[in-house]
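Dropping the structure in here first, questions after.
Not every chain is included here, but those present sit where they belong.
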Amino acid sequence: MLRRIGVVDTTFSRVNMGSIAEMELRECGSGFRTLRRTVPGVKDLPVACKKLIEEDSCDIVIACGMPGKEAIDKVCAHEASQGIIQAQLMTNIHIVEVFVHMDEADNERELKKLAENRTREHARNAYLLLFKPEMLIRQAGTGQRQGFPDAGPVGEDERSTIVH
Amino acid sequence: MLRRIGVVDTTFSRVNMGSIAEMELRECGSGFRTLRRTVPGVKDLPVACKKLIEEDSCDIVIACGMPGKEAIDKVCAHEASQGIIQAQLMTNIHIVEVFVHMDEADNERELKKLAENRTREHARNAYLLLFKPEMLIRQAGTGQRQGFPDAGPVGEDERSTIVH
Amino acid sequence: MLRRIGVVDTTFSRVNMGSIAEMELRECGSGFRTLRRTVPGVKDLPVACKKLIEEDSCDIVIACGMPGKEAIDKVCAHEASQGIIQAQLMTNIHIVEVFVHMDEADNERELKKLAENRTREHARNAYLLLFKPEMLIRQAGTGQRQGFPDAGPVGEDERSTIVH
């Protein structure tokens, strides 16, 4: 049976992360169809994900958001993340959270690039969780990062100080 | 069947946000009726919203509040937001949170204007979530803001630094 | 049928807030009886309230506490408030939280007065929520404060700066 992957993003975000996720998923493989939703802000994501799971039978969901840089935005992102974890526990379904904080980039060009890269890499993670979980076990402890260069596993030069 | 939109606000707020939400909804369209509740403060909002959903069959709820500017008020707002997210997860119904923090405005005139604009814009979001969700997908990633000018999508001038 | 109002307070508090709430309720009207519980501290309040609702059929509960002024006390109060909101969501019953922080007053006389006034005003709110909810809608957006002078609605002099 065709599996279902949900994709939710926000109107608050300054990059269309939902469409990027949908594009990347198409490149990952087949055997599934995507369902798309858009909500105002990150705090609306948890219930939107849960509805995709329980009302639309999604097997996994990707939740995209771009929290602002003010203190209040950090609190909103925290509340949204707690809700996304709770939604997963209530349904036993993975929701891959893709949050890009506006203060992670210095200018708009970097912000766009970061949002695109992180969304693509996490869309691939969602695909692997659903179809090839053994591929993730092979990456265990390898210091994967989404949107930035990977940190890599500890070990090559064990005396080196930790920079990332 | 006529849909139901719940509107809850507080006696703590210094602006009658509930009535503003009701007015805006009437301008959005028809096909629904509104149910109004008022509670003392923001921490009373979560259960009031959940009762509107489960006891009064609301299809969506707008939760309005105006947290104060002290540290304790920020904590109350955080607890209220967590409860509002939880209420949504327990019911699979969207609750659109409209919070205006008193320190977002410099004087009373601005505070009133901000409260009115944000309430109106989020009332429209609630209407869209219920009746025209595809309209929100079209706004994905466009940097929508409620009560302030929109940030817009990243892209026109990618070298520009991020100001909002 | 006679309604039931639960009243819970703590041995940690330095003012007998539970008895004040019971006295105020008697002045509010009739048609109900009160059930009283006392627990050690604020973190014991959530389950005590939930037991009053589910085991003793209370229609509303007033939860009184007086958190200390240290950082750890603030964390305890936060945890208690989260639990009180959760208890409401699990039961669809309002629990009116009456917390007086010891650092809200400069001396014991003021602390006692504040605790008494806030408890009385919130006991009245509980009564209104249960018997006359339409009275609260009439107070929407009027800047009500419990234990301190009301802030009032924004509007008389819109150029005035926000002081409270």
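All chains are identified by letter, namely A, B and C, in their written order; residue positions are counted from 1 within each chain.
In this section, a contact is a pair of C-beta atoms (placed from the backbone, for glycine too) under 8 Å apart; a residue touches a chain by one contact, two chains touch by 3 or more.
Since the structure is predicted, the reported quantities are computational estimates derived from the model, not experimental observations.
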Full complex stoichiometry in copies [only 3 chains shown in place]: 5
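We take it that only the chains that are shown with their structure count from here on.
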Intersection of contact partners for subunit B and subunit C: none
Approximate Å spacing (C-alpha centroids) for the pair subunit A, subunit B: 25
Gap in Å, rounded to a whole number, between the CA centres of subunit C and subunit A: 40
Contacts with two or more other chains, residues of subunit A listed in rising order: none
Subunit C-touching residues of subunit B, taken from the complex the two chains share: 9-19, 36-40, 43-44, 46-48, 50-51, 54-55, 68-69, 72, 75-76, 79-80, 82-83, 86-87, 90, 102-103, 105-109, 111-112, 115
Residue ranges of subunit B in contact with subunit A within the complex: 74, 78, 81-82, 84-86, 88-89, 92-97, 101, 122, 125, 129, 133, 136-137, 139-146, 151-155, 157-162, 164
